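Moving on, here comes subunit A:
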Amino acid sequence: MSAITEASQSSVLDVVRRALGRRNTLSPAPLEPFVEPVIRIEVRELVERFIDEATAVRAQVRRVPDNHKLVEKIVEISAAQPGEVAMSGAELFREIDLPGELAAHGLSTFIANQPDHEQLVATLANCSVGVTAADFAIAETGTIVLSSDEPNALLVSLLPPVHIALVRSEQMIGTIDEAIRKTGGEKVGRTDPTRSVTMVTGPSRTSDVELVLSIGVHGPKELHVIILE
Partner candidate 1 sequence: MRVALFITCLVDQMFPDVGEAMVATLRRLGVEVSFNDAQTCCGQVAFNTGYRPEARSMAEHFIRVFESDRSEFIVAPSGSCTAMVRNFYGELFHRPEDREWRERLARVKPKLREFSEFIVNELGVEDVGASFAHRVTYHDACHLLRELGISDQPRRLIRSVRNLNLIEMEAADTCCGFGGTFSVKYGEISNAIMQEKLARIEKSGAEYVIANDSSCLMQIAGGLSRTGSRVKTMHLAELLAKRV
Partner candidate 2 sequence: MALPNPNLTQRSHAALENDVLQGALKRATDTFIERRREAITSVADWEALRQRARLVKEHTINHLDYYLEQLVTRVEAHGGKVFWARTGEDVSKYIIDLARVRGVKSVVKGKSMATEEIELNHALEAAGVRSVETDLGEYIIQLAHEKPSHIIVPAIHKTRAQIADLFEEKLREGRPNEVAEITAMARRRLRNEFLSAEMGITGANFAIAETGSIVLVENEGNIRLSTQVPKIHVAVVGIEKVIPRFDDLSVFLRLLPRSGTGQKQTAYVSFLNGARQPKTESGFEFHLVLMDNGRTRILADEQMRESLYCIRCGACLNVCPVYQKIGGQAYGWIYPGPIGAVISPQLQSLKQSGDLPFASSLCGACRDACPVAINLPDMLLALRAKAKESDIGSRPAERAAMRGVAFVARHPKLFALSGSLMRVFARLLVRDGRIKSAPLSPLSDWTNYRDLPAPGGPSFRKRWKQKDMK
């Protein structure tokens, strides 16, 4: 690394202080919190609202009443794709024996819990489907929230062209500001500070060409959300 001294490193901060007319950093009184003028979504409406919003952004949403139907749906979606089905290291998949169930239908699976990052990426890049659970979901925008708590969920939900996300109806929350408080609150209080979070709203898209919508750019072309009630 080139020789960059402490002194020159903090010179930007010095310039900032000088620009603000002071020599030493001043601690401000914190801003008052802000109560967002949002219409709260009733608990009983959360799932309906989620489905409306997610569908509007081209996610395909299904509701299932039990694990059996859940597996059925995953198999159904996966069977329509040619290659391997990858899944994150979520506990849920072990509980419902998803690899076994998929294998029983002649589908090849890959559990993404490899230590070697490059190998993991290469394998996932050749899978057709990625299955993850979710931390929670946001009804206001039809968003599912994934984090690095779920082993390799962020890559499994990104590299294969089809992403299936499983969320329980109890995991639904109402609004963006609630989601932020949940994400941030947990983040600040947690002992593992390097948690990454990704909010996913529909499949990948662009309007860069003539503002014409095109689905499936670099991220998944299809997003399937299965809600377990």
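Convention: a residue touches a chain if its C-beta (ideal position, glycine included) is under 8 Å from a C-beta of that chain, and two chains touch if they have at least 3 such contacts; residues count from 1.
How were these picked? Simply put, all candidates are chains of the complex that A comes from, given by their letters.
If you're wondering where the values come from, they're calculated on a predicted model, not measured in any experiment.
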item	value
Touch-positive candidate for subunit A in this complex, from 1 or 2	2
Residue ranges of subunit A touching candidate 2 (in the complex, touch as defined)	1-2, 4, 9-13, 15-20, 22, 25-28, 30-31, 33-34, 36-39, 53, 57, 115-117, 121-122, 125, 140-143, 148, 154-155, 158-159, 176-177, 179-181, 183-185, 187-188, 193-212, 214, 216-220
